[in-house]
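With one protein chain withheld, the remaining protein chains of the complex are depicted in position.
Chain IDs A, B and C follow the sequence of writing; residue 1 opens each chain.
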Amino acid sequence: MTESNIVTSSSARTVLDSAVVRFAGDSGDGMQVTGDQFTAAAALARNDLATFPDFPAEIRAPAGTLYGVSGFQINFASQDVFTPGDAPDVLVAMNPAALKTNLRDLKRGGLLIVNAGAFNAANLKKAGYETNPLEDGSLNGFNLVNIDITKLTVAAVKEQGLSNKEAHRCKNFWTLGLMFWLYGRPLEPTIKWIQNKFHKRDDLVQANIAALKAGHAYGETAEISHNRYEVPAAPVASGTYRNIGGNTATAWGLLAATQLSGLNMVLGAYPITPASDVLHELSKFKHFGVTTIQAEDEIAAVCAAIGASYAGNIGVTTTSGPGMALKMEGIGLAIATELPLVIVDIQRGGPSTGLPTKTEQADLLQAVYGRNSEAPLCVIAASTPGNCFYMAIEAARLALKYMTPVILLTDGYLANGTEPWLIPKLDELPRIEVKFRTDPQGFHPFLRDPKTLARNWAIPGTPGLTHRIGGLEKDYDSGHISYAPSNHELMCQTRAAKIAGIADDVPEQQIDVGDESGKLLVLGWGSTYGSIREAVQRCRTRGLSVSHAHVHYLNPLPKNLGELLKRFDRVLVPELNLGQLVKLVRSQYLVPAESFPKVQGQPFKISELEERIRQMMES
Amino acid sequence: MTESNIVTSSSARTVLDSAVVRFAGDSGDGMQVTGDQFTAAAALARNDLATFPDFPAEIRAPAGTLYGVSGFQINFASQDVFTPGDAPDVLVAMNPAALKTNLRDLKRGGLLIVNAGAFNAANLKKAGYETNPLEDGSLNGFNLVNIDITKLTVAAVKEQGLSNKEAHRCKNFWTLGLMFWLYGRPLEPTIKWIQNKFHKRDDLVQANIAALKAGHAYGETAEISHNRYEVPAAPVASGTYRNIGGNTATAWGLLAATQLSGLNMVLGAYPITPASDVLHELSKFKHFGVTTIQAEDEIAAVCAAIGASYAGNIGVTTTSGPGMALKMEGIGLAIATELPLVIVDIQRGGPSTGLPTKTEQADLLQAVYGRNSEAPLCVIAASTPGNCFYMAIEAARLALKYMTPVILLTDGYLANGTEPWLIPKLDELPRIEVKFRTDPQGFHPFLRDPKTLARNWAIPGTPGLTHRIGGLEKDYDSGHISYAPSNHELMCQTRAAKIAGIADDVPEQQIDVGDESGKLLVLGWGSTYGSIREAVQRCRTRGLSVSHAHVHYLNPLPKNLGELLKRFDRVLVPELNLGQLVKLVRSQYLVPAESFPKVQGQPFKISELEERIRQMMES
Amino acid sequence: MSNIVEPTRLTKKDFETDQDVRWCPGCGDYSILANVQRVMPELGVPLEQMVWVSGIGCSSRFPYYMNTYGFHTIHGRAPAFATGIKVANPKLSVWLATGDGDGLSIGGNHLMHCLRRNVDVKILLFNNRIYGLTKGQYSPTSEVGKITKSTPVGSADQPVDPACVALGVNGSFVARSVDVEAQHLGDVLRRAAHHVGTAFIEIYQNCNVFNDGAFDSFTEKAHKAERQIRVEHGKPLIFGANREKGIRLNMRTLALEVVSIGVNGVTEADIVVHDETNPTLAYMLAHMPYPAFPVALGVLFAETRPTYDGSLSEQRLGAELKQGKPDLDKLLRGGETWTI
Partner (left out) sequence: MSNIVEPTRLTKKDFETDQDVRWCPGCGDYSILANVQRVMPELGVPLEQMVWVSGIGCSSRFPYYMNTYGFHTIHGRAPAFATGIKVANPKLSVWLATGDGDGLSIGGNHLMHCLRRNVDVKILLFNNRIYGLTKGQYSPTSEVGKITKSTPVGSADQPVDPACVALGVNGSFVARSVDVEAQHLGDVLRRAAHHVGTAFIEIYQNCNVFNDGAFDSFTEKAHKAERQIRVEHGKPLIFGANREKGIRLNMRTLALEVVSIGVNGVTEADIVVHDETNPTLAYMLAHMPYPAFPVALGVLFAETRPTYDGSLSEQRLGAELKQGKPDLDKLLRGGETWTI
């Protein structure tokens, strides 16, 4: 559907300008579906929003265990939203384990909806509760709504005569119905969704719809010591929107690059969390001229991609931290042979295997420096799920124009998080010019464009241009192997100058929030965009002289960055690592930028940033 | 032999305080042997010296070709010597190709000894000479000594009735004889060497000795328009000396570590230039409890070494640039599991395969940052061939004491270069204390020493301490897998603090040459030690206020370094890369250190450094 | 952490850890774990003398559940770590758990070199023909045309057979078993434990979440007898519910064929007798196309030959005998030196 009517708010509702809701339950409780449907409803109500799913590391952990808890948080508002929110206003806990692992985040006095039906001895034990929190008063600080959702759901669906197991499975729609009632959302869209999701089994369609309606009705009738809310539509730019996650946006951006450049694409990839979904998504688009190779390992993946580039396709490889480390020797060859290559590193928690399902920004220095010898390449980063689309196109554009590998950094938080996204039109996107060399006249493989310093690209199959390239140093003037001392230096400097020159081809650094100069600049990169932006805005409303600049181009850095940094008394660099961008700017500009590190596998909370900023202003 | 008599200088000689001689010829001409023998003679004459062999990249390039030329340069003196010298005073060119590729370096007016016998049409053509340089006057600027060494050698050895090929092979000893005459060296040691080298073939013994004596006699008798030289003994510290190269010193340092720690050693290595010789050397010392595994690749090599460390040996892996890139994922695991590991990276020219037989210092940033996520380790570097011995021991000491991987950086120049070396005694070297955990009481694998933060080392085979470790994040207090946010941050900070703490355990940064403060500090690391030291000394004799400090500990940097740098108006950082240490010190200390890069696969010339220093002083 | 236990008194319990097992309910890995824990006590190896090494994957979680020394390393490299461990301390009993992706995709080369070197390590390859931990992509053992997340219209590459790979690189012990066949798996594990050299066991393992029932057609009670052949050294290759079928070598085609004993003149004498020392026979058995032939289970090949770690120990010993105690001072002062 492209359009939808939304319910008009009844006077009985408290109007909020934003709300943060978290659904938490067993891996088997369908919390991700519930979250997605609730998100769709908020989107259709034209709220701005941001979501954050939080999966367990285990595939399907035993029911009721703490490490088996799956969560989904959404922040939706009648104003701009930049993060999934810090502390939830509403927590839905489907079992004791979910309560145990999530309660600490719920706002004091927040609304706590629990499925009492799951609070039996066995589950309480698995969650490590001595006594039942629903009874021992430990939840007094919260607005507890205690419902036996299991029983009510089973009752609601009994007509369909489902198996006990299947009946229980409908719990999440009952809960969704109740939440829809709470926020005045229409049921139709979800009913439609249920209908075609389960179209093969009418009994399930009926049952889930029944559960949904029952949950909604329960709200209407039951005495919930709580009034209803309304979060009005947000004033956003007009256009057509969709909800999108970072991995999908990355994949679609790469698809766009094929259309904008007119080239086919080969993705060489080896599965790894959280990057695998980009491989999965791209493997569906063979008709875009995209071929995906699930290689035997990351090394083969990058080498196959380089081979494809050598043959005239766009070579792409996608991975995460440990896989990135394995690709570095191959990337070095792409640098030495000056072939286009797009490398997407969807960062995760480390070191080593680390925390595979958690987010982190700690591959920046690896991306910039992690190869033997002087091996410069271009590094860029996406800042929001939707931005991944544009940065993926940009990575391809720069790789093709400068005949160089380009590393695009995203992370687990961007990969799985979603946001409403204003859908662009293909013909609004900039074309990517690619010229293959065909003229034998005076050809050698390392002839360069005087402006970009990119070498000419002569692909196999082109008559009269047969030539050999490789990883040994080449003569600047003939492309043949050369061990001559001064030639080597010339080539090293040329490769470096080519990458440095990209700074003239990318946007200058903008101030994202606040004045062009002032007391404090908060300098960020990557997925911290939303939290920093929001924190800085809040501080500014408190009258603090602070601005936010977010770097999308990390190597080379924007050419005005140094000058921009010097316009502020102090520079704070919050990163989900122990301080990496801060090292780059300190060494390049000699500014006393200060690091604000966080390495917890979790994004920054807005409040953490606000507090840190306030401290700095006071000190 | 441990002692030897040297000839007393005859008054007929010009006494020099130093001389630089280069032997250049075809790969088949035995220039390396000639160089080694000439070096031994200088050493026995108690000169201080430094050598620099320069091999072709090809195994055995066709005779007479430019890329088949093999060279050996020695700088010997009656004073301290720190480099093989810039421009040779004497060049020995055994064929046209050798002349063509080496003449440019010979000092104007320098002594040029050529084997006229090799200057035939074929060889001239191969070397790309239109006309014969011996006749076209192009060598007028030099002191040309033009001898048909081939003919004279053949004549000298005819009694032995060797094959023509074998007779020609004696050319190098004839040449050596002449050079011995020129510098007044005794023939005995070389005669002894010939005798046991060729003991299986008496005719070759006789022939080579005859050639040697003939060359010497030729000097005595023939009218060489040139007088003889004497380079008196250098005043060096008393003790027993030997000549040593960097790869040998590295291997021996590792052997010493086994004796000092009482642990066995497993070297996991995959052959790669210029690192292979360390594998070759260590494979001879099984009776030191050293096992060498030639693994299937660099990844297996480092993983086998880590496995050996896990089992309680000293795990070591040796490689060069491209191989280093491949090891990074494995090294990350050693960091996460906190196991001792010694990694030796013998740097070579890059990027990618680059210039395999040439030297470079461009793996520093890879060593410090080249892994996914926050993966800190210790990086140290050797400064001279002999220093490799001590730094190898130091790498093992730090790895074992701090339960961490340590990367030791050397390079192709150190690996193959040699210097006289004051031989230490085992019992003068510091013992390396190793305590394995044996007490089950309160044990968990990540219990730490409160001071060093090193975890306790419990090796398989120890009763009662069975445990599991791996690359996933661990709980600080139990060592079990943990995905807890704050625990992850604590562990990341602890790993970082452990490495940072090493700064308290290593020598403070010294000024190697010059005053403790002043106008300019030249900050170096690694194999540039000799050239920088010499250049700075020369500038100081010219009264310039310049000092030299050479960093051996690169991560962490010495704790007094920042303060030391600030005592100088300016800091210059010469490196055989495009500027890497300079990035580290700028970002860490915010000093405006300036880079002096050279990437030519060749060491710095003293003159290049002198000139740059003088420029800075003038500006 | 465990306490010291007399090897003689070891029980299954002693091999269990305090960690709760984090595989999906119903995963075949559970039964493999149970069988291993059941067999280990019989080996008389003290807990502390045993090391379990693994790569990354669901299967590679194995070491966390064995109360011995354990090293959960990185993806695909376990054989290299195991080699280093065994060479450093040959007294240890080293076991390795890997998967079809860990062992044959990213780790294929290390597996191959471990086998050819004949390092004394026991390798259990859990073959579920899928990538489990990364949530269901095809693996090098997945059948052609497999529809997975990464191959929506089917995989294009043909699989390898783990046993064939092991035989191709001269593995000295190659066997097959099934996760749920307690008796058979137990026997194979015992044989492997007593083999000196690399023992390679492929275990068909059901991933009930991403590749459920991959092996049902020959592991389920109903067809087992018809679709499996349990090979035993010195015994004829007979199978079938009533042991009425056998494997014969067709002289003309030089290929194996399935025959029915008693039917047109075929007697037991025609049936090939299994000889686990014959690499060709092992190769033929491993290679038998299913379902035209039954799946061969058991020890396909076993041969004793020098181990890598053993030879290296001998070299160390030999060196000590020949060169005596290490003497660094002597080494440093060897060759040309001079004293001032």
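Everything that follows uses one rule, which is that contacts are C-beta pairs under 8 Å (C-beta built on N, C-alpha and C of every residue); 3 or more make two chains touch, one makes a residue touch a chain.
What you see is a predicted model; the values in this text were computed from it and never measured.
Only one residue in the set C:17, C:37, C:68 or C:118 touches the chain that does not appear here, and it is C:118. Among the residues C:19, C:170 or C:208, only C:170 touches the chain that is left out of the figure. Within the complete assembly, A:424 is the residue of A:232, A:424, A:501 or A:562 that touches the hidden chain. Within the complete assembly, B:273 is the residue of B:138, B:206 or B:273 that touches the hidden chain. The chain that is not drawn here is touched, among residues A:116, A:434 or A:472, by A:472. If you put the missing chain back, the residues of chain A touching it would be 1-4, 40, 43-44, 46, 236-243, 252, 255-256, 258-259, 264, 266, 268, 285-289, 291, 293, 295-297, 299-301, 303-313, 315, 329-330, 332-333, 337, 423-426, 440, 443-444, 459-472, 480-481.
In the full complex, chain B touches the omitted chain through residues 58-63, 65, 67, 270-273, 276, 279-280, 283-284, 286, 292, 294, 296-298, 322, 352-353. Touching residues on chain C toward the chain that is not drawn are 105-109, 112-113, 116-118, 140, 153-154, 156-161, 164-170, 249, 251, 253-255, 272, 275, 278-281, 283-284, 287, 305-306, 308, 311-312, 315, 318-319.
Note that only the chains that are shown with their structure count from here on.
Inter-chain spacing, taken between the CA centroids of chain B and chain C, is 45 Å. Chain A and chain B have Cα centroids lying 47 Å from one another. Counting partner chains per residue, chain B shows two or more touched chains at residues 329, 332-333, 337, 470-472. Residue positions 56, 74 of chain C are each in touch with at least two other chains.
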